Every structure is written in C-alpha cells, then in structure tokens.
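A single protein chain has been removed from this complex, and every other one stays in its place.
And now, subunit A:
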Amino acid sequence: MECDYLLEMKNISKNYSGNQVLKDVELKVKPGEIHCLVGENGAGKSTLMNILFGMGVIHNTGGFEGEVYFEGEKVDVKSPKEAMQLGIGMVHQEFMLIPEFTITENIKLNREILKDNLVSRALGEKLKTVDFKRMNKDARKALDTLEINIDEWIKVAGLPVGHMQFIEIAREIDKQNVKLLVFDEPTAVLAESEAKNLLTAMKKIANSGIAILFITHRLDEVISIADNVTILRDGVRVCNKRAEETDVGELAELMVGRKIDIQNKQASKNISQEIILDIKNLYVDMPGERVKGIDLQIRKGEIFGIGGLAGQGKIGLANGIMGLYPSKGEVLYNGEELNINDTKNTLKKGFAFVSENRKNVGLILDESIELNMIFTALNIKEQFLINLGLFKLKNFTKIKKYSTKRIKELDIRCTSSRQHVGRLSGGNQQKVCIARALTQEPDVLFVSEPTRGIDIGAKKLVLDLLLKLNEELGMTIIMTSSELAEVRSIADRIAIISEGKLAGILKPSDTNKKFGLLMSGIPLNKIMEEEA
C-alpha cells in the first residue's frame, strides 16, 4: 500500500439507530489535489464530513465503523478541535463571522497574536496586548493569496456575500499547519462571477500544496476544477474517477442512479388536458428556498412532481402559493385569479397543504390527534361544530367518531384519538398531517417532502395513499420531494427546479442523465446540441 495519500478514509460505515447512512465508503485525497465529493441530498456527504471532523452527532449516536488515516497515520478524531490540530480546516456554507469585527479580527479570531505589556508581565498571560500590526500583516498575506483587494481593517458588516466567503477562506489558510481544506458547497450562495473567483482561488490554494475536498452539486464546476471525483449515492461510494476521464453527463447519471426497489411510474391513464392551475411568473421570498420567476401549468387530475436539490426553491413553490411566505406573480385556478397571499381564501377554494416542516408547521405536537386532524376543516369549513346560536361549540362526539374512523383507515398506530401527536412516530405523524388535508376534501393537494424522516415501510404506505387519492378521488396532487426516485415512482410529470427557476419538465421514464443535468442547473438543450 502506498502512503502518498494525505487522507484516507477506509470502509466507513455509519448507522443512525438502524438506519444505514454510509456503507463501506472509501475516500482518498492526495496532497495538493482538488478532490470533489458529489452526491444528492441525503447521499451521505455531510455524515462523512461529520466523521472526518469528529462531530458530536457521530459520537453521541454510537460512533462509526472503519478507519481514518491522516498523513499515513491512523487517527481517531474526537472533536473538531482535534481535526483542526491535525491540519484539517473547514470553510462553512453559512458564514461564521462576527459582523462588528474587522476583517483582521475575524481572520485571527481566537488565535490572536499577543505581545507583552507592563501589566501582563506582572499579572500573567491573560492580560497581554493584542498585536494588531502583526495580525494585520498576516491577514493581508492571506487576503493577497486569494487576490482580494479589500482593506483588512474594514468591518465585516455590510460586505457583499462573496467577500464574506473569502474572509472565511482566508481564516482557514492563515492557520499555519493547515493541510486539508474542506469546502462545503461554497458556491451555493455566490453569484456566478463570484463563484468563478472562488474557483480560481481554490486552484491557487491547491497549488500551494494544500489539498482541497470540495463538496458541490454544480457538476460543471467539478469538471472544470477537480483532479479526482468521488460520487456517493445512498451512502455507498458509486465510483472514484479522474475528472478528465469523465464528463458532466456521466456524473449526472451516476449521481442520480437508479434505486432498486421503486419502479418508475409507467405512462398511466389519460390525463385531461384541462389546466387546473396556471402559474405565471411566480416569485416567493422564502429564506433559503427562494423562487425567482416560475411558469408552470398543472393539469387537472395529475400527480405533478417537483424535484431539485435543497435550497434551489422547490420547497418555496408550494409555500408561496399557499400564502405562507410573501410571494408575487399570477396564479389562475380554473381560470380564476387566486390571491396567493391570502391563505384562508386559498384553503376555502379547495386547496390543502401538507407542509415539509412537519413538526413546526404541520402539527401541534402538544395536542391530540383528533384536534390536529380536524383543525383546518373546523376553521375553514366550520365543520365539527354545533351551532348554539350565540356561539359554535366543538362537536365532541362527531370529532371522536370521525378521527377514530380515519385512524383505522390510515392505520395510524396510537393508543387513542386523544393521544398527543408528539408521541407518535414520524410515519404516523405524517399520516395525521395527510389526514388533516383529507378532512378538508380538497381538489388540489400540495404535499411537500411527504416521506422525510420516516422509515421505509411507512414511506411506501404514504406514497400508495397519495396514488390512491389521485386515482380514486381524482385529486390533483402536487408533490415536492428531495427524493427523486419517489417522485418518479408516482408522478405523471416532474418539474426540476434549479436556482429558483424551472430547469425543465421531464417524464418519470426519462433517463437519469437528464434528471441529473437539470438538477445541477444545466439546460437540456445545451447538452442535446452537444450530442447532436
């Protein structure tokens, strides 16, 4: 075995309470190379990095299997601090900067250069003065390496996002012993030109002998910058390739892959051409999931899938139309304009929404299953009430009867309909969420991330339920999910959202390559042209 790798992670396996998230993963990084780690959300990238940095989540959940070698020596990293001492640095996706400090202060945070003064000589270490001159010099040097022309004494507050990212990097390369830098989707928040600068800077850092582990989902970046690529899918290393031996198309195909047990939906029944929902130029201001101008037409009676990577805006779409986040644009429902900022009105018109955020938006955890089930219908349709003239009293018996029936129908495992939903398992909670939507008897159902955080058996039940609703009741379902395989298993058409815009609409039977390309924001026609 050669020892010319800087970092070797061998046979890494990890499971979170029975849920296998990494299986026999191998990762090898040479000194001075740029190594890309590619994968969909949930492929295991973050877990692998958490293991590398010895994060608490790993140790608190029973540790991991496998071995990590750094510079040829076996290491057992127990905390991020130990990783730092080894010479592993991390450039975070969210900036960890103090706005009111200057750039220098941020770069040197907790590693200030000190000098003696009278008091410290008498009273000890803690009272030494901070040596700003030398700190500024160091900061300048780090900024120069990155070729950034901003003064080191400026406060961070108010700097453009691109610059903040560079300060974050400058802080890492200023550390004397850093040998490996991890970039966790650093270009996600940057504009294109800024991203280009960043890539140039990364090359420069790599040339100075520091290895870079680059986590990204922008495949064209991978091709343009990487020496080697490792692709993860469902916790398994799919392959490790030299970047020059591959192309964007192949990477896309490998990243999305084909999951074994779920069948793609076959072109099914005839769906009417009638447009039920016509979305024009929709903008949604949902932090982290902004929608920046989407046009979509949804047909009556179809299951319409919305896919895409996290943070690209797919979640924002449903939330925007339901009026949970400020939005603008035109939405026509059966040809009639819908006021998308008025949730109550939208619900009254026959829409229902199962939120992606089950615990915060989807449920009242501290309340009973029955209240959670009937609440929206009670508020919007005034059902489950006894009208006493002066006021409307809740109809205890009707609620009990209805919820008991639903619990049986959906096979919700609970002690009684009065049990608090917080005590249920994820899958059962999700069923309560869906039950609430069903109680409204909607014409259009938005379902976001219906299978997030629930086990495989429950996943299948939930998906089957959606299919059944669609087929038997003719409900139009708009399902948003990060798990492409699921969307492909039940949807009739699938829109892929990238960077807040519609990248394209595909059939479930389209190739993995097409899905992969659209997800990383590469328009299909561009590739088709190349192929033609």
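Please note the rule applied: a residue touches a chain if its C-beta (ideal position, glycine included) is under 8 Å from a C-beta of that chain, and two chains touch if they have at least 3 such contacts; residues count from 1.
Going forward, contacts and distances are computed from a predicted model.
A chain of this complex does not appear here, and its UniProt-recorded name among "Phosphate-binding protein", "NADP-reducing hydrogenase subunit HndD", "ATP-dependent DNA helicase RecG" or "ABC transporter permease" is "ABC transporter permease". Among A:173, A:363, A:412 or A:506, only A:363 touches the chain left out of the display. Of the candidate positions A:344, A:418 or A:468, contact with the unshown chain belongs to A:344. Between the chain not shown and the residues A:147, A:337 or A:382, the one that touches is A:382.
Of the candidate positions A:111, A:280, A:392 or A:468, contact with the hidden chain is made by A:392. Where subunit A meets the omitted chain, the residues involved are 322, 324, 343-348, 353, 355, 357, 359-367, 371, 375-376, 378-380, 382, 385, 391-394, 396, 420, 422-423.
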